[in-house]
Every structure is written in C-alpha cells, then in structure tokens.
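Below is a slice of the complex: some chains, not all, each in place.
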Amino acid sequence: MNWADRTWSELPSDLAKSSHVAILPIGATEQHGPHLGTGMDFVLADKLCRAVAAQTGVPMLPTLPYGCSLGHSRRWPGTIALQPITLITVIKEIGDWAYHSGVRRLFIVNSHVTNAAPLRCALEMLRAEHDDMMVAVINTATISERVRLAHFSDAQDWHANAAETALMLAEAPEIVRTELIPASDDPDRTEGLVFSHPVNRTSLNGVTGTPSLARVEQGRELFAWMVKDLSALVERGKSEEAPLDQSYFERAGE
Amino acid sequence: MNWADRTWSELPSDLAKSSHVAILPIGATEQHGPHLGTGMDFVLADKLCRAVAAQTGVPMLPTLPYGCSLGHSRRWPGTIALQPITLITVIKEIGDWAYHSGVRRLFIVNSHVTNAAPLRCALEMLRAEHDDMMVAVINTATISERVRLAHFSDAQDWHANAAETALMLAEAPEIVRTELIPASDDPDRTEGLVFSHPVNRTSLNGVTGTPSLARVEQGRELFAWMVKDLSALVERGKSEEAPLDQSYFERAGE
Amino acid sequence: MNWADRTWSELPSDLAKSSHVAILPIGATEQHGPHLGTGMDFVLADKLCRAVAAQTGVPMLPTLPYGCSLGHSRRWPGTIALQPITLITVIKEIGDWAYHSGVRRLFIVNSHVTNAAPLRCALEMLRAEHDDMMVAVINTATISERVRLAHFSDAQDWHANAAETALMLAEAPEIVRTELIPASDDPDRTEGLVFSHPVNRTSLNGVTGTPSLARVEQGRELFAWMVKDLSALVERGKSEEAPLDQSYFERAGE
Amino acid sequence: MNWADRTWSELPSDLAKSSHVAILPIGATEQHGPHLGTGMDFVLADKLCRAVAAQTGVPMLPTLPYGCSLGHSRRWPGTIALQPITLITVIKEIGDWAYHSGVRRLFIVNSHVTNAAPLRCALEMLRAEHDDMMVAVINTATISERVRLAHFSDAQDWHANAAETALMLAEAPEIVRTELIPASDDPDRTEGLVFSHPVNRTSLNGVTGTPSLARVEQGRELFAWMVKDLSALVERGKSEEAPLDQSYFERAGE
C-alpha cells in the first residue's frame, strides 16, 4: 500500500466504488516572514492530508495551493492571492464535480486562516444545491484542543509563529531559512483592537509570534497530533448521519 | 436631540463634517420557528444600532434587512435569502460609497450568524481597496462575554431560542406569537457533529433551543447590555489607531 | 389587528396560507438637497407600503433601503449606491425566494426614479424563469394621474422638490430641516436636452424643483392619494388573470 | 460621398479627427408574428442609423443585432436573446472602448422596447465612469411626437404592428411575407393590466396590433420622419453642453 492509492489519482473503476468520501486540502501562497517560504500553508495542508488519507483510506483531492490573502496586503513580495469571490467559485465548482463523481461527504481541510470565510460561503452553496451532500470546513489550527493550544501559545493573531515554524522544521525543512529564525520574532499587536487591520498595519515583517521558540521535536509532535486528530474526525465523519432526515426543499406543515 | 439625527438621514452639510465613522446594521429575513416573525434578525440589528447611534453619536446607515440564509433551507416559507456572493457585493458597494462619502471607520453590525462569512469577505475586499479605511464586523451575539453567555445558554447552535425570544418580547412584541412559545422548543442536535448540516437536518421547526424559557425582563436586560457593550466598542473604535503605519502597497526591505 | 400582521414578519404557518401575493418596497439612500435627509426615498416607500399592506391585507416584504444612485454622482456626501447589475441580482434573488416561499404575484413598489431600469431588468428575469409568477414594477410617482401631476408640477426632472418635501413634512418631519427649505430651490435645467446628464451637471445642490412651495397639508393629501391609488392597484392585481394561458416554453404551431 | 464614409469603418487617421461623436444602433433578433422576419428590429435600427449618419456626418458604429427578448418568451422559434445583465455589460464595454477611441458624445439608438431598461443601466455606468462623456438612449418609436403617434395608433403594447409592418414593406420588403399579413392581426389585450405579462400571455401569434392596416407609402413616410427627426436630435446633440460644469467626483460645499 502506498500514498498514491489514497489520492484522487486512483483509477476510475476503483474510484467509482470508494469515493463517496473525499478530502480537499487548501492552503495559500503567502509571505511568511523572513524565515519561511511562501508555500508554508499549502505544503502543510498537503502533507497533513496525505498522511490522513493514508491513515483513513479516504481519497485526497489535489491540494489547492492558492487562497485568499488580501489581508496580508501587497507590502511583501511573494504573496499570490485569489479574490474571496473567486475562491468561493473555485471551491463550489470543485465540490460540484466531486458530487457528480460520487462524493457525498466532503472534508475541506484549510490551513490558511483567511480562507475560512470564503470556504464557509462555498459550503453554504454546496449544501444548498446538493441536498444529500455533507460538507465540513476544518481549519488545521483548530482540529482539536491540543492542536489549538499549540498554535495560539505565542500569539492570538499568530502567523509564521513558533507552531508554524516548528511544523516546517519538522516536515518541510527545505522551506525554512533557519539562520533567519532568531531575528524574525514580532509581537502580536492586535490585542483589544476593534477593527480588523491588515497585516501591514500589525506586523513589521509578516510574522506575528515568536518563531525563535520553534523546536523541531515539537513540530514533529504537533504534526503527529494533527494527523491523529484529523484522522479521528474523518473517521467519525465517514459514518455520521444528519440528525434529521428532512429534505432541503420539501415544505413543513403544509 | 432625537434618533433621526443619529442616522445617515442627516443633512449632507452636517454629514460632511461628522461622518468619518458609520455603523451599518445587517440582519436577515428568515423563518424563526412558529413563534417569531421572519424579521427577527433585522429588527434586532435595527433597534440595537439605533440605540447605539443615539448613545455614541455615530451615524447609522440604513439597515439591510436581507442576509444569507441558505443554510436555513427552503423547508419553511418566509425565508428570503441572498446568495453569499451577492451579499458580499452589496456590502462591498455600500462600503465603497460610504468611503467616498467620507467614512474611514465602518462598523458592520450583524445579527444573523450565517452572514458572518460573507461579511468577512466584504471586509477583506474593502480594507484591501481602501488603504485608509478601518472596518469591523461585529456579531451581535458575541459583542461581549455576558452577551455571549446569554445567547448560548440553551443551545450551542441556537436559533429563535430563549435569548432571541426574550429580546423580541422586550423590544418587538409585535412579531412574537406568545401563545405559540410553549410548544416551540426544539433541542440542539448538533453536538459533536463533524459536518455542517443545514437547519432542515437539525431542527424540526426552525428553532434550536428553549424559547419557553424566555422572559421579557431578561430580554430587556440583555438588550441593555448589548446597547451598552456595543456602544463601548464603538467608542473605542472612534479613536483606535492601527498599531503600525505601513501602507498596504509600499514595499518592505527594498 | 395591526400593521405588523401585514408585514412578512408574520408567523410561517399563516404565511403559508396567505402569501401568494406580496409587496416589495424599494427606495434609495441618496442626497436630497440641503433640506431633506438621505433616507427620503426608502422612508417614503416603507411608509406607503405599510399603509397599503394594512389596507389590502397583502404582506409587505422588508423595504430595501439601497438603490441605484449612480446618476446622482459622488458630488455630495451621503449617497450610498448599488451598481445596476448588483441591484438586478438582489431583486432577482429576493423574487426567487419569494416564489419558493409561495408568492405568485409580486408588486415591486419603487420610490426612486433611477431604480426603474434595473427593476425592469429583474422583472424580465423573474417572469422568464417562473412561468406562473406575475410581477409588476410600480413607481410611486406615477401610481395614478393625480399623483403624477402632483410630482411633476414644479419640474420634469424633479428631485427633492415640492412634492417630495411636502410628503416628508407630512409623514417624516424628522428628516426635514425646515429652516433650510426656503433657500433650497433649484430650477430644472434639463428641458430639451438630448443627453442624460448626471445630477452634478444639472443641479447646484441636488434639488430640482421648488421645495419652498411645499406645504404639509398637501403632503398629507398626496400621501393619502398614494395609499388609496396604490391600494386600488394592488386590489386589482390580486385577482388579475393573464389575458392568455400559453406557457412561456411550449411551442406554438408545431 | 457614400455611406461607408459615415460608418465607423473609416480609416483611423480620419477617425481620430472626427469621432468625438458616434451613433450606436441596437436592435433584436426576435419573432415578429407570422409575417415579419426575426431581424425586423435590427434591420430597422441599421437602416435608420445609416441614413442619419449620412445626413449628419456622425459615424455609425456597427449595429448590434441581438437584444434582450426575454419577455417575448420561448414560445415561438426564432428569438435569440441576451440576458439583461449581459446586454448591459456589452454596451458598457462598447462605450468604454468608444470613449478610449475619442468619442465623448454617444447616441445609443434602440429599436427594441425591452432593450430600454438594460441600455439605461449601461448609460448610468458609462456616465458615472467617464465624467466627460455624454450618453443618450433614444428609442426609435419615440424619436418625436409624430413618430410616436404612428407607432401607437393600433396598440399601446404594439409589436409587429401596422407601423412596423409598413416600415418593413417600405425599407426591407425581403423580410416581409405579404401574403400572411391579412391573417396576422392580434388585438392588444394589455389595457388596464397591473402586471407585466410576457408576450406568450398576451398575444396568440407574437403580434400586438393590426398589421393588415400597413401600407407601403405610410412606411416610406414614417421612415422619412424618423430619419429627419433623429437627425435633428443628433444635430442638437453635437453642440449640446451640460447645463452646469461640476465634476462628478469633486465635493460641494466643503
């Protein structure tokens, strides 16, 4: 058994039998401070979902490497963003075709915070159009309580922080410039703010948090937690039934 | 002094002097169980923001009474929804014109949970386009901790529940059918679910929670909290400055 | 019995029985000279339709307070406009959901001249999609001959003129600055023009007409006419049948 | 001198000198009863504007032969329609490029009633974007009072009626089946209607009016009036100035 059998790249005949469930990873291409590559988010989503697919036997659709990064601003080179409406449309169309390909349970696994809102919009559209399709948007940083704590330990508005840096040190060292880590810390300046300021107004270098605290072993452990806890969610989702069996369209009490 | 002076309906010459800040209320037109009118959400947003406008002197833009209700399904008559992309576009255009009218600080006050994602998308677009515009999306149920606790007391996935019913009993009794309240309770069936099921799959009558627990005095107190706590947020927002003063577009380190 | 029972905010079970007909009011948020608030149009649409709903028993959908005001230009603060295409989409979606909620006769009541074209576009789309839905766009200034004459008495291209000012004096005095009325007159400069110039090229202050002629009693009478004549239209519409019973799609002579 | 010199098909160098003014004809491809070809509307717009271009020396842009015919329904073969939003976009883009090509005065000449609303929307967008561009939408049936009377003589909701049939007999006999004219009359059934019913609900054969009254000489006279009266409008438009010289964007009273 190898990972390839767990991606969407399987042969059609098998797919037709097994693809009622699928995982769609999505990340972003976004500046992540001086010390991390712009691919951090999609690399994480990709690696995590491959591992979960191998664990659960649920096919993983190809990872979408572009997300909504408007909030990171154009201040730093390297960010390549989609408009929110474009991202919604892309995910809606991927979901539609997955549905027509047989998928009835779709896990959208998102590693980039600002994608959450457009993904939620796409979820609304998908479940409204396909009455028998279940959709979940799962954000990687909040898969479980222990994962959440690890991400928020050095900043509420974290970005390219200790957790992300540790994850990359452990799982994708090729996109880390370790020599730049010590000088990359930048504090969270958003506490108590009423407005949602873009990153150019809150961070000097695109980092929010303390990457200098990152340790490769912690990254390894955190990644293992993420794989385990997301696999558990997917397993539960495989057999979850909706609480009630009422059609989206049929009328009540008439 | 009366409320009219605190809405956008002021005369232009005054507006030109004072409208650097504005509040945009948005609700929804959505079935709210057997006992509440479909206008519950926008009526709440409208009444709350009027009171806050009077309190803070910040003009209130006209309340948008239509929101994104796809998740409530078409199972019950009365719901009138906009697509997420349409709602994003509407808010973006309202924000653009408010900007060109002089507004540099915009509080979007939202009383309908499913609006949150499209509103966040609009916020992203507005702040990316107008480098000197600050935008906040504030959801009425989480204005403050005490307000949050009051809303979530009888259900996590609450809708037309004790809090909402109490608020309407206190502030808009004309859209409550009190005689139907006792028979309207419907439990939260979403605990531990992995997927986001639409309301037709989670509620028998459009309610999630225990409206039978609603008391008019509690509604009055809750509304007072909401006015006070939102006014405090708006007051803070009036003078908030972004932590840093870096342009969205200018390049760092070049 | 009170007006609230005549709005869409009724309980669903009743709606299901009675909502085959509905009224959708739409106005605008637009500068209206020095003496009127920007809410003039939607306030009028709202008050008029509430009264007509009470008179006719036809539920009134929530008033849309934003319209298409591109032609008024950005010269004066206070205007908040939607693009024509956005307005078309919004009305189309409201109409679609009203249809799915049971509405088969929809009266779109419009108080803002420049909305007429986008609303007509939406009407085309709605009737083309829903073969058994009847739609009317009724402009408040031309409900009947006497209403029309009252509006056009001081200007062909009237805006914030005697009629509008009188209506507000009578029905919404809180958005009138009476002390500014005498100095607000501005003549109609559009007679015989071939091109459609925006308001910034035709009016010095956003007014076209003679608001100084406005009298509160005339406003009261005009409003009464509008309620009566629109109610009569709605009553006729309740039982109107299309002249022929041919499907939109079936083929003739084949 | 020939017509070719009066169309947009001139050489660029000349265009650059003379194209500050342009005429854009638009029609439709729509069933016109049993006796007229589907091209009636665009053929009329094309012939009329060619003649006016020759008369006035104002270049005529290529005629757009597709319009918005949703209201004519799909009941009869032959109709080819654009959605209103598509038509708006097409005209907006044509206008934008005309502007960038030097045109500052654009006459949109429309021969198809249902195009009027989308064209108005496009006009709003064009004049809002290009502060120094003047745009007119002129409907061929109401160019002047005598032209209007001729069109409305046999029906208020006229279509493929005496006037249109006479015009085609005179100017484009190749798309008239004269032998079918006598049996093509169909009365106007829309008098006093509140709703805007599509043509499948108001006409048995796509005609509204009395084509049997059409006479070729009247068509010839009517066409001559249209050429003369539209030429007069265009001549006036050539030198028309906006009443005031205030920018769309600059702020008043600040």
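Note that the chains take the letters A, B, C and D in the order they are written out, and that residue 1 is the start of every chain.
Methods note: a contact is a pair of C-beta atoms (placed from the backbone, for glycine too) under 8 Å apart; a residue touches a chain by one contact, two chains touch by 3 or more.
This is a predicted model, so every value here is computed, not measured.
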item	value
4 chains shown - copies of the sequence in the complete complex	6
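One rule holds in what follows: only the chains that are shown with their structure count from here on.
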item	value
Chain copies touching (chain A, chain B) - same or different residues, decided at half shared	same
Approximate Å spacing (C-alpha centroids) for the pair chain B, chain D	46
Separation of chain A from chain B, taking each centre as the mean of its C-alpha atoms, in whole Å	27
Residues of chain D touching at least two other chains	251
Chain A partner contacts - residues on chain B that touch it in the complex	68, 70-71, 73-77, 83-85, 88-89, 105, 107, 114, 116-118, 120-121, 123-125, 127-128, 134-137, 189-190, 192-198, 200-205, 233-234, 236-237, 240, 242-252
Residue ranges of chain C in contact with chain B within the complex	2, 4, 7-13, 15-16, 19, 29, 31, 34-40, 42-43, 61-66, 74, 76-83, 86, 89-90, 93-94, 97-98, 100-102, 174-175, 177, 180, 206
